[in-house]
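Beneath this line is the structure, given in C-alpha cells, with notes to follow.
Every protein chain except one is present and positioned as in the full complex.
Chains: A, B and C, in written order; residue numbering restarts at 1 for each.
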Amino acid sequence: MIVVIKSNASPEKQEQLISWLKGMGLGIHLSVGEFQTVLGLIGDTSKVDMDLLESLDIVDSVKRVSETFKCCNRKFHPDDTVVNVGDVKIGGGNFVMIAGPCSVESEEQIVGIAKAVKAAGADLLRGGAFKPRTSPYDFQGLKGEGIELLKTARKETGLPIVTEIMNLKDLPLFEDIDVLQVGARNMQNFDLLKELGTLHKPVLLKRGLANTLKELLMSAEYIMASGNEQVILCERGIRTYSDYLRNTLDLAAVPMLHELSHLPVIVDPSHATGIARMVPPMSLAAAACGADGLIIEVHNDPSHALCDGAQSLTPAVFGELAEKVRSVRAAAM
Amino acid sequence: MIVVIKSNASPEKQEQLISWLKGMGLGIHLSVGEFQTVLGLIGDTSKVDMDLLESLDIVDSVKRVSETFKCCNRKFHPDDTVVNVGDVKIGGGNFVMIAGPCSVESEEQIVGIAKAVKAAGADLLRGGAFKPRTSPYDFQGLKGEGIELLKTARKETGLPIVTEIMNLKDLPLFEDIDVLQVGARNMQNFDLLKELGTLHKPVLLKRGLANTLKELLMSAEYIMASGNEQVILCERGIRTYSDYLRNTLDLAAVPMLHELSHLPVIVDPSHATGIARMVPPMSLAAAACGADGLIIEVHNDPSHALCDGAQSLTPAVFGELAEKVRSVRAAAM
Amino acid sequence: MIVVIKSNASPEKQEQLISWLKGMGLGIHLSVGEFQTVLGLIGDTSKVDMDLLESLDIVDSVKRVSETFKCCNRKFHPDDTVVNVGDVKIGGGNFVMIAGPCSVESEEQIVGIAKAVKAAGADLLRGGAFKPRTSPYDFQGLKGEGIELLKTARKETGLPIVTEIMNLKDLPLFEDIDVLQVGARNMQNFDLLKELGTLHKPVLLKRGLANTLKELLMSAEYIMASGNEQVILCERGIRTYSDYLRNTLDLAAVPMLHELSHLPVIVDPSHATGIARMVPPMSLAAAACGADGLIIEVHNDPSHALCDGAQSLTPAVFGELAEKVRSVRAAAM
Partner (left out) sequence: MIVVIKSNASPEKQEQLISWLKGMGLGIHLSVGEFQTVLGLIGDTSKVDMDLLESLDIVDSVKRVSETFKCCNRKFHPDDTVVNVGDVKIGGGNFVMIAGPCSVESEEQIVGIAKAVKAAGADLLRGGAFKPRTSPYDFQGLKGEGIELLKTARKETGLPIVTEIMNLKDLPLFEDIDVLQVGARNMQNFDLLKELGTLHKPVLLKRGLANTLKELLMSAEYIMASGNEQVILCERGIRTYSDYLRNTLDLAAVPMLHELSHLPVIVDPSHATGIARMVPPMSLAAAACGADGLIIEVHNDPSHALCDGAQSLTPAVFGELAEKVRSVRAAAM
C-alpha cells in the first residue's frame, strides 16, 4: 500500500501517522520526493482501513498495490475453475444454457416449460420460487411450494435446477436444490454469503444493481473464504441513465472478470434488457466475448401468446438461439 | 394506468391484449387517436406488471397515473408523521441530532463518546455493532457484545440508541434497542423489512447505494404495510462517477421526499462524503433545505488525534456544528 | 401527448391550463377518471415544452406518445440507410472495418499504418489531427498538418479517411476529407451539427459520454433536418462507476438503435474499454449483436513494442481479429 503525503504536512503529523502505522505491525518505506513524500507500507495491509487513511488531512491519496481478493484471484489460481452441477460442467471451456420462467406458477407450467427447454437445448432449469419485488403489493412467489414444483420438473426431465434464495431462514427448503442463486439485491447481504460459503453446492452470484467488479469479486470472496469454491459469477446489467433499456448490460465485464478471476462468468440478457427482442442479439454478443453460459427467461403458455414481446422467449425462439450461440462460440474461438 | 399502443399494431393483437386485461378485472377506456391508440385501465392496477406490459411488441409505453405507495404517501396522509423515541420527537418540526462512533470498540470508548456527544447537544447515540463490510477480511463489528456496550452507554447517559441490524436471525439481540437501522445495502432486503414491520419500534431506513426515491418509499411501504408506521427515511449519498467525494449527497431528495411522503427525512453527511471536513458544510446545507435531523460520526479517542481529518468529527467540532445547525434552521424557516 | 392532472387540482387552474394549451393550437381530449383527470393533446405537440408542463404544480406527469425524431426514425423510413464512402458501403448488411492510430504523428507513421491496416483488411483509415484533450497541457494534435498527412496516406493506399472535426472554423480544412467525425464531447454542439447538415458528405456521430439514445438520435436529427442524411451512429462507451474499465460499452444500444432508426450503427471498442486486450472480445461481441462496423485503434511503430498492451492493437492482431469478426458475423446471421 502506498500513501502519498500532502506537501504542506507538518513533520509532527507525519511522525504521528508513521508511528500509528508501525503500531499496526507494518514496515514503512519512506521516499521523500521533491514535491511529495510517499510511504510504502510493507506487511499485511489487508486490515488497514483505506478510507480512514485517505480522509486524514495530511494524506493526499492512498493506493493498494495488491488486490484484497485472494481466493477468487487468478494471480494465485491461474487455471479456470470448473463448477460441476451433476454431469453439467460450467467454465474452463464448458458452456451452459440455463432456461426457464421468471416465476414458478403451477406444476403444469413448470413441467411444461422444463420439457420444452430441455428439448430446445437447455442444460439447467431456472425458475423463481421466492421473488424479490420492489413493491410489497406485488406477487412474491409460491415460496416453498414453488421449490417442490421445481423438484417435480427436475424429476420429469433430469434437468438440474437453479433458484434464488433471499433469506438465511429459508435455507432448509433449499437442501435439495442444485444451484443456489443470490440475486442482485442480495449481492452484499454478507451474512447470507457467509452461510452459503459453508455449503457444498454451487452458488450463482449475480452482480448488484450498481456494484463494481471489485465488489462483485469481494462478495465471491465472502463465499469462498468460508470454504465453498463453487461460485459462478453473473453479469445482469447495471443501473445507469439508460432510456430505452431497463439496465445497461456491461458485457466488457466478461473478459475483464476472466482476467481478474478464475471463476466462470455467465450473462443474464433477459433482466439486463427487459425486452425479449433484445435477448437473442445480446446472447450472441455474450457468447462472442467469452461468457461461460447464459441464463434466459423462457415461457411456454400458449394462452399468453400476447407476451411474445415480453422479457421471456418462447421455447422455439430459445431453441433457434441455442443453436446460433453454439455457432458464434465456435466462430469466436 | 395508461397503455399506449404502437401505430402498426394489428387489430387482433390489440383485441387479445384488451381481453387479457379485462380478464384481470380491469375496465378499459379506449381512446383512438390519429396516430396512436391509448388504453386507460380502470380499477385496481396495483397487480399489473408494468414491465411485462411495456415489453409487449404492440405496446409503445405504459404509464402509471397513480402512485403505488399508499401508507407512506402524503396524498393520503397530509400531516407529517412524528416518530417518538422515548422523549425525543423526530419530524413535524422536531429536529434530531444523532451522533456516535462508526463502530463500538470498547466500553471506555462508547461510554466516553456518549457522554461527550450528549454534552455537545446530541439527542440520540449511534454506534455500529454489526458492520457490513465489502471485504470478508475487514473487521465485522463486536456484534452481540457491541449491543451490550451500547446499552451500557445508554444507561450512563440516558441517550436512546440507534444501531444497524443486518440479519433477521439477530433480531432477538435488538429487543431492547430504541431505533433499528437498516443500512444502504439492505434497503431491498424485503424479508428483513417485512419482519421489522411487525415490531413496535422506530426503523431508520437508509437509501440504497443506487436506489431511486420511489424505491426508497416502496421499501418504507414494506415496513408500513406490515403494521409499523414509525419509519425514518435517511439520505446518505448515492453512487455516481464522483472523483473527490465517496458518494454524491442528493440533498434535493429531502424536499422531494417531504412532498411525496409524510415520513421524517434525515441526512447522513459522514457516509455521503467520507471526509470530516465536508461534514459541517453539508450538515448546514441539510438543515437549510428542511431535513428533520442529522446522523453524524463522532469519535473521542485522544490517541487518535491524527484522525482529525477522517470521516469522524471530534465532540468539540460536533458541538460547534450543533449550534450552527440550530441557527441555520431558524434562519431558513 | 398525455398530461395527467393531480387529483387535488382546482377547476380554475385546470381551466387555465386547458385554455393555454388551446391557445397553442392544440385540440384537447379530456378524460375524467375516478382518481385522475387526463388530457390528451391532439395536433402538433413538437413545440410543447414537456419540462415546463411537467413542472406545473397541478400536473402529475406528462408523456409523449409520438417520437420527436422524424428524419432518423425507422417508423417513417423502414429501410436501412446505406452510407456510401467512395466504393465502401456502410449499413444495410454492409460491414465496415475502420482502423488507424489515435493521433497522426508523422508521414512515415500514418502511411506505414495505412498500408498495414489495408493489408490486414481495413476499409477506411482513421487518425486524429485535431485532438480533444481534457488538459490544456496535453498534445492537441498536428491539426492542419495532420489533415495533409492523412491525405497523403489516402493517396498511397486508396483508403478513404475518417477524422474528427472539433470546430466550425476549421471546416475549410476538411473539404477533401471523406467522413467527418463528431466526437463524444461535441455530440451536443448544435451549431456544429447544423453546419455539418449542409454538407454532402458522411458524418460519423459518436454518442456523448452520458447521453441517452434519444439524445443521440436528436443530434442525428440536427444534421438530417439540415439536409444531410449520410449519418453513421457510433457507440463508444458511457460513463458509469466502472472500476477496471474506462467506460461502460453499452452494446445493447446497437440492436435498440437499429429498432428505433434506419441509420447504420458502428462500435468503438478501443475508447470504450481503454485496454487493447479487451478490444478483440468486444469487437466480436459488437459483430455478434448486429453492429454495421467497428472503428479500432491500430499502431505500427516497432519501437513501441512495449505498447502491446495499450489501447491500440498491432496490425497483426487487427488482421486476425478482422477475420474472426467475419466468421462471427456469418455465424450470427
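The rule we apply is simple: contacts are C-beta pairs under 8 Å (C-beta built on N, C-alpha and C of every residue); 3 or more make two chains touch, one makes a residue touch a chain.
Computed from a predicted model, the values in this text were never measured in an experiment.
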Contact set of the excluded chain (shown chains only): A, B, C
Contact partner of the left-out chain, one of B:V82, B:L171, B:L199 or B:V328: B:V328
Sole residue of C:L41, C:A99, C:I275 or C:A331 that reaches the chain not shown, by the stated touch rule: C:I275
Interface with the unshown chain - residue positions in chain B: 210, 212-214, 238, 240-245, 248-256, 259-260, 272-273, 277-278, 281-282, 284-290, 324, 327-328, 330-332
Contact set of chain C toward the excluded chain (per top definition): 13, 16-17, 20, 46-47, 49, 51-52, 54-59, 68-69, 132-140, 166-169, 185-186, 188-192, 194, 208-211, 215, 218, 221-222, 225-226, 239, 246, 274-277, 305-311
Residues belonging to chain A that touch the chain removed from view: 2, 4, 7-8, 29, 31, 33-36, 38, 40, 42, 60-61, 63, 65-66, 75, 239-241
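As a working rule, only the chains that are shown with their structure count from here on.
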Topology of the chain contact graph, where touching chains are joined (line, ring, star, complete, other): complete
Centroid spacing, where centroids are CA-atom means, of chain A and chain C in whole angstrom: 31
Chain A-chain B separation of Cα centroids, rounded to whole Å: 26
Sequence positions of chain B contacting 2 or more other chains: 239
